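One protein chain is absent from this view; the other protein chains keep their places.
Every chain is named by a letter (A, B and C) in the order it is written, and numbering of its residues begins at 1.
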Amino acid sequence: MSFPLTINLYTVFFGLLAFIALVAAYEVVTNRLITHAAFFLALVFVAIAGIFLMLGAEFLAVTQVLVYAGAVTVMIIFAIMMSQAGEVKIEECGRPPFTRRLWMRLVSSQWGLLPLVFALAFALAMFGVYARASWPVRMLLADRVGPATPNTSLVGAQLFSTYAIPFEVASVVLLVALVGAIVLTGKEDKS
Amino acid sequence: MAALADTWQALLDWYFALPTAILVPIAGLLKVLAVFGWIVINVLILIWLERKFSGRLQSRLGPMRVGRPHGWAQTLADTIKLLVKEDIIPRGVDRWLYVIAPAVVFTPALLVWAVVPFTKNWIVSDLNVALIYVAAAGSLAVLGIFMSGWGSNNKWSLLGAMRAAAQIISYEVPSVLSLMGVVMIAGSLSLQGIVAAQHRVWFIFLQPLGFIIYLISTMAELNRTPFDLTEAESELVAGFNTEYSGLRWAFFFLGEYANLLAASAIAATVFLGGWSGPFLPGIVWFVLKTYFFVILIMWIKWTMPRIRIDQMMEVGWKFLIPAALVNIAITGLVLLVV
Amino acid sequence: MAEIDLRTVTGGDRPELRDVVQKDLHEDEILVNMGPQHPSTHGVLRVVLRLSGETIVDAYPDIGYLHRGVEKIAEGWTYPQFIPMTDRLDYVAAISNELTYVLGVEKLMGLEVPPRAAYIRVLMAELQRVASHLVWLGAFGGDMGALTVFLYCFREREKILDLFEMATGARLTYSYMRIGGVRNDLPPGFVEKTRDFIKLMRERLKEYDALFTGNRIFEARTKGIGPLSAEWAIALSAAGPTLRGSGVAYDVRRAEPYLVYDKLDFEVPVGKNGDTYDRYICRIKEMHESLKIIEQCLDALPDGEVMAKVPKVIKPPEGEIYAMTEAPRGATGVYIVSNGTGNPYRLHWRAPTFANLQLIPDTVRGFKIADAVMIMGSFDVVLGEVDR
Partner (left out) sequence: MNTLEDIYRSSVSFAKGLGVTFKNFLRKPVTLQYPDERPVLPVGYRGIPALLSDKETGKARCTACGICARTCPLGLIKIDSVLGPDKKRILNDYTLEAGRCMVCNLCVESCPFDSLVMANDYELADYDPDKLYFHKDRLVELGRPYEHSDPFHVDEPKKAAAEAKPAGEAKPAGEAKPGPGGEGA
C-alpha cells in the first residue's frame, strides 16, 4: 500500500514523532548540561523506534529501544557520571528562562541558527523520502489488513546468509572493544 | 434493564459506524485506559497483599484498622494521603529531570501490558516480537531511575542510580537469554504463540534451568530483596527515591508494583501456560498464575538477606549468563536430535 | 565542592573534623555523611565516609549527638538516685548497667549481697544479655535487608521483656538493682515462666540459624568482612564479642568473676578470624551459654533475703574504686571517687561500645558501603552509652 502525501492520521503521527526526534536531537547538540543531552539522546532513539514501529518494522523498533535507548544511553550516562563532567553544577550553568534560551539559541549564541538549519534540512529530506516511498504500514491497521507477517525471521535469515560475514566481523569488533574497555578502565591493584 | 441494554447497543452501533481514522484511536485509547485501570486496581491489591503476607510471615497481622475486615482500605487511605501531601521539590535539584523521572519509571510498566495476553482474545496487541518488546520496555525504566538519581542532587540517590544502571543492564542479558530457550521450542516471539505452544506441557518443565535463571534475573530487575540494592534502605537511605515525597514518590511505588505484576504475568505466560487451563475461564487461570508468582517473589523477598553489589554482578556475569548460554546450547541440541 | 558537602543542619562543621576529612581529598573521591540520621547507624552516630566509587577510602566517626552529661549529673545526685540513670546509658541492656554501678558502690562500701540476691542478679543479667543480643541480631538482619529476622527477634525479646515486667515492673528502664541487693524478690510463677522461655528460645535459635548461619548470601556478606586481628583488638581495647570474635578469650565473668559466676559452668565462645561472621557466631553462641547460665541459676536459686542490711543514707567511705562487669556489649566499667558524702565526687563510665567505635575506620577501610553497614552493625553500637 503506498501512501500519498495527504494529511491523515499516519502523517500526523509521523510528523509528531519526527518533530520530537528533531527537537531532541537539536537539544543533544546544543544543551549545555551534558546529562540532559544524554537523556535527549535517549528520546531521539525512542522517537526513531516509534517511526520504525509505524513502518511495521517491529523487530527493529524493539531492538532500537533495547540496545540504543536502554543500553547505549545508559553507558553514555554512566561514562558522564564517572568522569569529571559530573562536577558541573546546574547553578553554574546559569539556566536562563526557556524563552530567552530559545532566542539565544536561535539568534545570538555561538551556535546560532546552524543546528536548526541542519535539522530543518534533514527534516525536509526525511519528509521527501517519506512522501515518495511506499511503506508497509501495518501497525495501526492491524485490524483491517490482517496479522502482520513476522519480520524477525526475515532479519534473522538475512543476517545469517547475505550479511553473515559483516555480522560476524561486527561482533568481533564489538568483542575487541569490550576487552579494550576492560583493559583501559581496570586499575592496577595497588596492594 | 432492557432500556440500558438498548442504550448500550445503540452506543456500540454508533461507535462501529465511525470512520476508521477515529475508530482505531478511540479503541486504542480505551484499551490503554482498561490496562491502566487493571494496573491501578491490581497495585492497590498487591500493596495490601504484600503488607498482609509479610505481616503473617513475621507473626504480625499487617494492616487491620482502615476498612475492616483486615484493613482492606489501607492502601486506599495511603493513596489519598500521598495525593494530598505537599509537593516538595528540594532546592538544588535538576528540576526537569526530577519532575519527569517518576513518569519515566512508571511508563515501561504500562507498556509491557500492551502485549500480555489476558485470555485468548483479550490482548491489546499481539506483537510478533512481544518477548523482546518486554525486555526493551523494561530497559527503559533504568533511564527514569537515572533521571531521579541524578536530578535529586543527592549522593545517596546518585549511588542508587549507579547501582540501578549496573544492575539492570547486567541482568537484562541473562533475563533475555533465559527466555531464548522457550523461544526456540515455541518457535515464536509472540506471547500468544508461546501460550499456544504450551498446550501439552508447560515450559517450566521443559526449561527448568531457564525458569530459575529468569526468576533470579527478574527479581534483580525488579529491585526486590535479595537484589534491592538500588534502594537498599540500610545502605543508601532510600536510594534513588531518597528526595521524593507525595505523589511523585507514589508513582515510583506504583511503578515498582506494576513492574512486579508485569514480570509475574510474563513469567506465568511464558512458563506456566498463561491463560490456558481446564474448567475455569482463561482470565481466572491467568490471574491465579500471575498471583502465584507474585506470592513466590514476595516470599523470597521476606526471607533473604540482601546481597552486595559486587557479589550481585558476579552472580549475574559469572553464573547466570554462562548458565543461560548452557541452557540455550542444551535446548538447541535436544531440538536437533528430536 | 567539599565545603558545601559537609554542611550540617546548623551550618558548618567543627573545624577539627572538617579539616581532617578534607585533607588530601583526591578528586575521584567523594565525602558522604552517613548519619546522624541514617537508617543503619542505630541511633545518632555519624560517620563521614570518604568514598572512591562505592569503596571506602577512609571513615571518620563523629559522636556526641546524644550527649546528656550523665557523668556530671551523677555528681549532683545521691548514690541510690543514680541507679535509674544508669538504665539510660546502654538502654538496650539496662540491667547490666545497673549491675555494674551497684557492684561499684558495694565494692566501695565493702558490702556483701545475700546469696539469693546474687543469683537473681546473675539471672537477670543473663536474661538481659539474651534480650540485648536479640536486638542486635534483629538489627543486624535489618542492616542486611532481612527484615523478617528483625521481627522474629523482637517477638522473642518481647517474651524476655514480659519476664522483666513481671519481676521489675518495667519493660525497658528497670530500676531493679539496689545497693545491697535487688529491689524485690522474684514474683511467684517467674521461675516456671523462665523455664518455658528457655525451651522456646532454644527452638527459635535454631530457626535463626536456618535463616542466617548456613545461608549462602549471609555467608557471602559476613565472611572475611571487616577482619580485626587479636593484637589490634587488644591495642584499641575492644570489648565483648567484638574482642572475642578476634580470638581473645577475655570475658570479665571468667577473668575477674563477680557475684556467683565462679560457681557457674559456662563457656566463653571465641572466633578465629575476627571478621563479621565470627562476631555473629560469638553472639549466637553466647545466647546459648546465657540460656545455660539462666538454667543453672534457676536450679541453684537459694532461699533467703534479697537485700543486705544497708544504712538508710548511703555514704561510702572516702576512696576510689573501679568495678567492671561483662555487659552484653563487653566489659562495662564504672569508676567512682567518693569523698565521703552522699554524692559521688566523680563518676566515670567505661562504655564498651565507645571503645569498639574506634575500630570503625580500621575495619571498614577498603570495603564497600554495604560492608561498612555490616561491620558497624557487628560492633553493636548503642549511642546512649557512647555519648553518655
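Criterion: a contact is a pair of C-beta atoms (placed from the backbone, for glycine too) under 8 Å apart; a residue touches a chain by one contact, two chains touch by 3 or more.
Note that the structure is a prediction, hence the values are computed from the model and not measured.
Displayed chains that the missing chain touches over the full complex: B, C (touch as defined at the top). For the chain left out of this panel, the touching residue among C:Gln22, C:Thr55 or C:Asn184 is C:Asn184. The chain not shown here is touched by just one of C:Leu211, C:Ala233 or C:Cys282, and that residue is C:Leu211. Check C:Thr173, C:Asn273 or C:Asn339 against the missing chain and you find that the one touching it is C:Thr173.
From the set C:Arg155, C:Lys223 or C:Arg346, the residue in touch with the chain omitted from the display is C:Arg155, counting the whole complex. Within subunit B, the residues in touch with the undisplayed chain are 55-61, 64, 299-300, 302-304, 319. What subunit C contributes to its contact with the hidden chain is residues 77, 80-85, 148, 152, 155, 158, 162, 165-166, 168-170, 173, 175, 183-185, 187-188, 207, 210-211, 214-216, 311-313.
Here is the rule we go by: only the chains that are shown with their structure count from here on.
With centres defined as mean CA coordinates, subunit C is found 58 Å away from subunit A. Averaged C-alpha coordinates give centres for subunit A and subunit B that are 25 Å from one another. Inter-chain centre distance (subunit B to subunit C, centres taken as mean C-alpha positions): 44 Å.
Multi-chain contact residues of subunit A (touching two or more other chains) are absent.
Not a single residue in subunit C touches at least two other chains.
By the touch criterion given at the top, residues 5, 30, 32, 38-40, 54, 141-148, 151-152, 155, 211-212, 215, 217-218, 220-221, 368-371, 373 of subunit C touch subunit B in their complex. If you check the complex, the residues on subunit B that touch subunit A are 20-21, 24-25, 27, 92, 94, 96-97, 125-129, 132-133, 135-137, 139-140, 142-143, 146-147, 150, 153, 158, 162, 165-166, 168-169, 172, 188-190. Within the complex formed with subunit C, the residues of subunit B that make contact are 54, 57-60, 155-156, 159, 163, 225-226, 228-229, 232-237, 302-311.
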